[in-house]
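What follows is a short report on a single structure.
Here the complex is missing a single protein chain, while all its other protein chains stay put.
And then chain A:
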């Protein structure tokens, strides 16, 4: 692991200690396996402790870890025969949203997701996972294609928001997202959405209307990022930790408020700590959800999807 967080300092310290003991053992040829085992146990306990008591802001940090798996990596880990499809047939191919047909557990699905880059150059190429209208329109085109051939849709959400650019406004960023919300709510195939990292506002929701909306354990989902929330409500970025708490953006809070349908556990230390294991867990969950949805007739699925979103909100009468 190349990047570690402030709150992981006890873990980093232990790792350092273990390395030192190993070096001493090697140099002096003294058997220190007892000490090492003790330290490793301590490491595990510390990791468990830290990762089971994360604050909202700490989860936001984990969700942005540069080594966290992104959509294409998940597709590679979970699927066979992925055929990536490009373009919205109107303007261009948006690199911040990818998608295509693939086979998962022997069945064909349409997988669509935000894509972030894995190095500086690719991060720019992918526009940091911030889609333009043509990204949302490509996603809709692919969903309609899936509907035509009766294949379920799986979306993987990971975006700091829809891109706030000049061309994005010219080409109707608002209309593109709005259209997806409407069309996805009545799409006549099962739809499973998973927030795998950042779920920021309309940019996330634009591919987020599903029969099952799930969140990875350390992902976040809200109307705005904690930094921007802090900037607007407190007029400074200094309140981002506080804003993260206020927004109730963690998977636990979102489930408690019945705004999502479930949480997918991550390996100890986060998805980036063991991507292969994370891919396995996600694949298994998707297959289970698909099996459940396939048992229902599509009219029921769509009606339940609409009713679920229409029940969201709290008012006083």
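Note that in this section contacts are C-beta pairs under 8 Å (C-beta built on N, C-alpha and C of every residue); 3 or more make two chains touch, one makes a residue touch a chain; residues count from 1.
As a working rule, contacts and distances are computed from a predicted model.
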{"item": "Omitted chain (choose from \"Anion-transporting ATPase, ArsA/GET3 family\", \"CO or xanthine dehydrogenase, Mo-binding subunit\", \"Acetyl-coenzyme A carboxylase carboxyl transferase subunit beta\" or \"2-oxoglutarate oxidoreductase subunit KorB\") - UniProt protein name", "value": "\"Acetyl-coenzyme A carboxylase carboxyl transferase subunit beta\""}
{"item": "Candidate in contact with the missing chain, chosen from A:39, A:72, A:102 or A:249", "value": "A:249"}
{"item": "Selected from A:161, A:190 or A:275 as touching the chain missing from the view", "value": "A:161"}
{"item": "Residue, one of A:179, A:283 or A:296, that touches the chain absent here", "value": "A:179"}
{"item": "Where the missing chain touches chain A, by residue", "value": "161-166, 168-175, 177-179, 181-183, 185-186, 201-202, 205-206, 208-209, 221-224, 228-229, 232-234, 246-249, 254, 257, 259, 305-306, 309-310, 312-317"}
